[in-house]
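The complex is shown incomplete by one protein chain, all other protein chains being positioned as in the whole.
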Amino acid sequence: MTTQVAEANTPINPVEPFLRMDRMPHIWCPGCGIGTTVNCFARALTSSGYDLDKVAIVSGIGCTGRVAGYLNLDSFHTTHGRAIPFATGLKLANPELKVVVYSGDGDLIAIGGNHLIHAARRNIDITVVCVNNMLYGMTGGQVGPATPNTAIASTAPYGAFEQPFNLPFLADSCGAVYVARWTSYHVRQMTRAMREAMAKPGFSFIEIVAPCPTLYQRRNRLGDGLDAMKYYKQRSTRKDGASTRDVDIDFQGDIVVGKFIDRERPTFLQAMNHRFTERLGSRYTPYPTGLED
Amino acid sequence: MTTQVAEANTPINPVEPFLRMDRMPHIWCPGCGIGTTVNCFARALTSSGYDLDKVAIVSGIGCTGRVAGYLNLDSFHTTHGRAIPFATGLKLANPELKVVVYSGDGDLIAIGGNHLIHAARRNIDITVVCVNNMLYGMTGGQVGPATPNTAIASTAPYGAFEQPFNLPFLADSCGAVYVARWTSYHVRQMTRAMREAMAKPGFSFIEIVAPCPTLYQRRNRLGDGLDAMKYYKQRSTRKDGASTRDVDIDFQGDIVVGKFIDRERPTFLQAMNHRFTERLGSRYTPYPTGLED
Amino acid sequence: MTVDPKGVLTGHHYLDGDHACCEGALAAGCRFAAGYPITPSTEVVERISARFPMIGGVFIQMEDELASSIAVLGAAWAGKKSMTVTSGPGFSLMMEHIGLAAMTETPVVFVNVQRGGPSTGLPTLPGQADMMQARWGSHGDYEIIALCPNSPQECFDLTIEAFNLSEKYRVPVMFMMDECVGHMTERVIIPKPEELHVVDRKFTSRPPGEYLPYKVYDGWVPEMVKAGDGYRFHITGLTHNEVGYPAMNWQAQEKLVRRLIDKIRKNADEIAMYEEADTEDADVVVLSYGITSRVAMRGVEMARAQGAKVGTLRLIVVWPMPETKIREIAGKVKAIVVPEMNYGQVALEVERLAGGRTQTVLVPHGGGTVHDPEAIARAILEVSR
Amino acid sequence: MTVDPKGVLTGHHYLDGDHACCEGALAAGCRFAAGYPITPSTEVVERISARFPMIGGVFIQMEDELASSIAVLGAAWAGKKSMTVTSGPGFSLMMEHIGLAAMTETPVVFVNVQRGGPSTGLPTLPGQADMMQARWGSHGDYEIIALCPNSPQECFDLTIEAFNLSEKYRVPVMFMMDECVGHMTERVIIPKPEELHVVDRKFTSRPPGEYLPYKVYDGWVPEMVKAGDGYRFHITGLTHNEVGYPAMNWQAQEKLVRRLIDKIRKNADEIAMYEEADTEDADVVVLSYGITSRVAMRGVEMARAQGAKVGTLRLIVVWPMPETKIREIAGKVKAIVVPEMNYGQVALEVERLAGGRTQTVLVPHGGGTVHDPEAIARAILEVSR
Amino acid sequence: MATVELKFGGFGGQGVILAGIIIGKAASLYDNKDATLTQAFGPEARGSACSAQVIVSDDRILYPYVSSPDVLVAMSQDAFTRFSPEVKDDAILVVESELVDTSGVDPAKRVYGIPATRIAEELGRKMVLNIVMVGFFTAVTGVVDREAVRRSVRDSVPPSTINLNLKAFDKGYEYGRKVLAEA
Amino acid sequence: MATVELKFGGFGGQGVILAGIIIGKAASLYDNKDATLTQAFGPEARGSACSAQVIVSDDRILYPYVSSPDVLVAMSQDAFTRFSPEVKDDAILVVESELVDTSGVDPAKRVYGIPATRIAEELGRKMVLNIVMVGFFTAVTGVVDREAVRRSVRDSVPPSTINLNLKAFDKGYEYGRKVLAEA
Amino acid sequence: MSAATQAGAVKKKKKKYQGRIYVDRERCKGCGFCVEFCPFGALELETDYNAKGYHPPFLAHEDKCNGCDLCGLYCPDFAIFSEKIRVED
Partner (left out) sequence: MSAATQAGAVKKKKKKYQGRIYVDRERCKGCGFCVEFCPFGALELETDYNAKGYHPPFLAHEDKCNGCDLCGLYCPDFAIFSEKIRVED
């Protein structure tokens, strides 16, 4: 039979070169969706053909925030909410780097919300992958800015009642040049979106809806990670180019997925070079943007 | 002749009861637009007929942030960027209060951006008046998140190059129930908008474009406050109900003004009461929302 | 003294320190809380979020600690007793608003369940290294009060005390737990409402017009008002005069800030809470606080078993320090041994107060677990020789 | 030692301290700066924003101080020398990232132009009350270096020194100006590039695979790398091992945090910078720093005029304190007089170090203006009697 | 019994800490003893090692941690491997028998095993495996009174699951009696 | 002259501080002296009082503030009212004559006035009133060399406005010479 | 109310309302908003300075003012306002 326990002489998992295998097993719970997204990200890197020495990954704090620590790249596990401004400094100081921010909904949109909207506005040339498990996983399942109404969370024991953000709409309103949403069920589409987003100059944002079986699924009696995946499969509708205004997510409701925004505008550094050149002429030597070829 | 120097026996300015006259003259420069907005706000209060003992005003830090200190209300001059969360605590702890946040673009949208989007999302029942003079006045005219491209500022000596926020779009994307923009030229419309916004349950947001002659006008060789007012008069177009997506402001370009959003949804406290009552039934005594009658 | 019985969960409970702290707050009359999750403090707000709806309180989980630490000030000025809860990284984000609370004399409680630091450090393991930060972490000069419980029972009792002190002195009070105490579960006895001592906010009885928000009519502390009562007062974080208006000069600064500091420093002996034992004829006194005071006792017993004459001084209120008491002890022992879960914080102040009249011996520990009691015993034995 | 001549504005200038600080940074090789406006520090970044485009640097005005204080860490890990600039309220918001910088050993300079506090306080007037915050303001235990210039010329010279120390010890360095120095304009002489002493970042020479980011190969400080060079390193604010991976136990904590502290404390004498004068046969030594050291000189002269034998010790590096030097002085004078623009911060440490062997006399001042020199003279005369 | 030190170990999701709380509460509220529980968990709670320590004593408990347990309850191999070297010489080892291999243990030690996971799965919810362990522990160690523990179980689980949990407790307890009887 | 203390006062927008800087720079860079300038401004810079203090000395300057000025340059009534009580007995008072009422001043004091605002308005930009004052100050006090100040003006204003400012300086200077001559 | 004011107020006009203007000269910062946005061009700036060096407005064309108080609404310094007074016609 073809099932085989990994041994010294078996081929290695193709994602292993992208991971810090000396840190496995990772901390994520059984059926947690984060691992699947990382798996896809590793494959997006494979197929993108980037020099991995020039790809840096930045996370904040959270279950998803641990991603940076597992990827075999220059990787930064920063403070809660501040991955984007750290990434901004990193990118601006060395534009040759491809910089990806990989973090959770709480990290990026609760405490980090301000940085998200400003980086999008400035069109900082980074890719943000937001794993939206609809609560704060790491700290034990508190309600967050993406928790749907009526869902139970540890600080919303009688059900959440604040309207959650519509993340694509928010990113859109601030000028992100690439905005997409997928779920952890959509492994191939997500992989492609990650590749596209990294290739896109400017601020790209991918929301990935993913299960937190330990806290979200369990507290809401929604079964385990697999049940979540089945729900995503069943209730997701792909609508590329949908108006971001219309893609809210309700508790166990339909999920609109797809690529919503893909537009062109100068990155922060391109705009800076343009401005300074226009104003200072030859007194100004254009700064590298990472987009020269 | 009817011109008269104020004397003991002359009638007092009708706005004086709304102001802390013992603090006049205020600190604002000649031709600064902030004073005009305050003038309108005082009149909005007059005509609204609220019990002024129950109106509280909260400002952050900035030239506009000084507004709280000049209004003869319970008034709070807090920290830079944090007027909204202070107001949130104030309102939730005593919903009987009508709470208005009055501050500048830097305060509310740069350092305070996260609080703005979250309060809008939660539909906290407060009114936010944002005086947008397109830079940081108090600290000497630095570039800010509303500075139009190419405008000169003290930290953008060669002209701003970051795309500014489209504030109504941002507030809209987070769910604000009332969103309007006026300029300091539109004194009657602004006064009415303030009255409407205060009457509206939930998170209302009014952007008021106003001149900073000392820093913005002067550095950009745009004349003085009066020149700005003339520009507003000339280049503003009223488009009530305009799609917020389309109301960007360019350097000295057209300004779309009007009431863009006016929608209904439960306030934070209404949603809370609804949720808890649904879940806890008679074990829960509804909390006052300030909207009972 | 009015205790709202709705908040008092009278009875015997098996609670961890975090949950006991929540019950203490409820019993003290706290009816507004704003928080942001962070290990190992989150259980406090988790319990609050479940308990408040039943007793008329409002809890809001804000978008970050900046927001939660100022929302509680807003609530205080609306007349509610309020508190926020966090741990190291969140505490660092609250520093600006601790200063605002101190400057505006807003009664409010900040709970910090200390974990290993600096930075993200050891999120799930104990530390006591935020003690100096609690005192000095915001810019400018100010004073606060800081308490350290050493058991879930004290998490209940002293949370009430924290609220009482914040009302009495109109000062932000730091409730400095640690992960060990916060996650330690023991029996907690909650008395009947009428057996509790709860200090009410001292609202002014002067009518609007005859009242100035920052005038001290009596003692050290101005009388308070709340929004909505017709006083039309103004509050600012700027240096202000008695009216509450900004006053941009050194004279106003000297008058205001000096008083903010003196109202605590000059009342240090009155604010002081400590447990002193066996110090009369001791050669060595072990000074400790929080969980370390319990761990130290084992070290003390070990040392006693080897003949050392050891007394103990356990600080319950750590800031302000009981200077008189420490000076007194310094005058009569060979050494003060200070075990703390950091590399020397409170020990520095002890050493200063000792003024060379006795030796101050720090027994440092980086946190992550509590001290090895033997290390404490060794330190005692070394100096008692 | 490589000085990029593009950054060096050689010549005689009439500059205020803020502008001089900017020139110092440029001369030190700083090529990334992130800031957020705040009085009285904004002029530093205003000048940077004008100067950087000409010399290949990038300045970004971030959305707040949280962002600016971590953007500079990102830039540092991309290999650039970087700095951020703020004043009290903004400094309070940077505390978490000072801890992150300390924990990750990121060389970076934090400039704080001190104003009157606490809270919004006196935005346009001087203070020196963020000194303890500079040392203790972030949660957990860590050490930093803090310098205090007393003239625009020193704002230039010592900014370079701040960068040098941050590189040498891989530590965040606090450049603690005050409003008076920052807004004081005087002649500033900028030497030729080749006359400057600039310390380069010590990048490892070991190839990937043979290098561990937090292994100390030599001395106290690990060798650094930057992103993009193939090392595939990991950086975290969690307690970490030599590889840089999280290590959640007290042993890792003790090993790491102890070293972070010791690399500064044990090198305090080497890091120390001070100006000592006339202490040999002094009865009293006046210890001061920053602008107060200049004000104090007038007080000293007044006291001398009345016959007092006064020496002076001016701290340039305030943290870590030159413990050896202060102990030595404490051993030979009747009193150490410490004027500072606060209600006692650095004086507490001086008193501790004096250990009762001499009297420590604080001459406090709330800020808003500098001391009245007569107050200092009076204090000197009182103790020299 | 002056003082008994207990250690419960397993991995995240097994309900290790709740097991400890139930025992501690039983002793502290219903069995006239003092009981201090401390817990060690981490981000590792997300699937890796976690543990609870309970000191049960007739006197006031000061030092809160357990250094060498009188009883180790191990619900995973990992916990067993890590904690079994620390136990007292005469310690009792209580293990999940399908997850923990105890073959290398000093034969002098008392080792009691129960396939708690499988029993819980049979009861319809794998999640109650910790309560099965608690019942088993109560039977084989006798550290805390059976009725006190049963009451504590009832007190500590969500109301809707009380019956299931009491059943799990009883299953574990009975299994324990049987094992003891067979020993 | 060992040390001369100068104070410049006015309200925000008048360019008070730049006036001080021009004098200080002239002394420090072009006139072989040491010169320390400190400034006092506030949110009050937004239209209310602000001031600059300059100490010019042949020796190293330590204490940076001016306590009793040798020269007060007052561009507003407010500044004059606030600062004139502090000046030395033999101080020189230099004022904007249309904005400052000096009628109550001790007749022993030397008071020189110039309608700088009006002169500036006549030059086409009210903003250069501070440079008019600088020229006037230079003429009536002689504290700093005329050429040094002129060079300093050139150095301190935006390149496109150099000519206008030099004209303003000269106007003020000439007016000063005239006033002195008439006195 | 001074006699001068009353004299102005009773001037006969063909409109029903007439304005009375109050200016706090020292509070005025001469921004000119009131002058510019008076719908009837009733105001002008003085050539005199106030103490701060600004030119305050005055009612140059009293017949044109109808007391609409738009000047009062625009004034950022609360330095001007008007009263509407009924005039018999």
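A, B, C, D, E, F and G are the chain letters, set down in written order, and residue numbers restart from 1 in every chain.
Basically, a residue touches a chain if its C-beta (ideal position, glycine included) is under 8 Å from a C-beta of that chain, and two chains touch if they have at least 3 such contacts.
Being a predicted model, the structure only gives us computed values, none of them experimental.
Peer 1: Let's see if you follow the contact definition: name the visible chains touching the chain that is missing.
Peer 2: Every shown chain touched by the left-out chain: A, E.
Peer 1: Where the complex has a chain not shown, which of E:38, E:117 or E:130 is the residue touching it?
Peer 2: E:117
Peer 1: Out of A:11, A:49 or A:281, which touches the unshown chain?
Peer 2: A:11
Peer 1: Of A:84, A:229 or A:257, which sits in contact with the chain we cannot see?
Peer 2: Only one of A:84, A:229 or A:257 touches the chain omitted from view, namely A:229.
Peer 1: Touching the hidden chain in the full complex, which residues of subunit E are there? Just list them.
Peer 2: Touching the missing chain: residues 11, 47, 76-78, 96, 98-99, 117.
Peer 1: Taking the full complex into account, what residues of subunit A touch the chain not shown?
Peer 2: The missing chain touches subunit A at positions 1-7, 9-11, 13-16, 19, 24-26, 28-36, 38-40, 43, 185, 187-188, 191, 224-226, 229-230.
In the analysis below, only the chains that are shown with their structure count from here on.
Peer 1: Would you kindly say which chain has the C-alpha centre located farthest from the C-alpha centre of subunit B?
Peer 2: E
Peer 1: Go ahead and note the Å separation of the Cα centroids belonging to subunit A and subunit E.
Peer 2: Each chain's C-alpha centroid was found; their separation is 40 Å.
Peer 1: Distance-wise, how many Å sit between the C-alpha centres of subunit B and subunit G, to the nearest whole number?
Peer 2: The mean C-alpha positions of subunit B and subunit G differ by 29 Å.
Peer 1: I'd like the Å distance between the centres of subunit D and subunit G, where a centre is the mean of that chain's Cα atoms.
Peer 2: Taking the average C-alpha coordinate of subunit D and of subunit G, the gap between them is 58 Å.
Peer 1: Of all the residues in subunit E, which ones touch at least 2 other chains?
Peer 2: Subunit E, residues with two or more chain partners: 42-44.
Peer 1: Could you pull out the residues of subunit C that touch at least 2 other chains?
Peer 2: Within subunit C, the residues that touch at least two other chains are 53, 63-64, 66, 89, 96, 100, 119-120, 123-125, 236-238, 248, 369.
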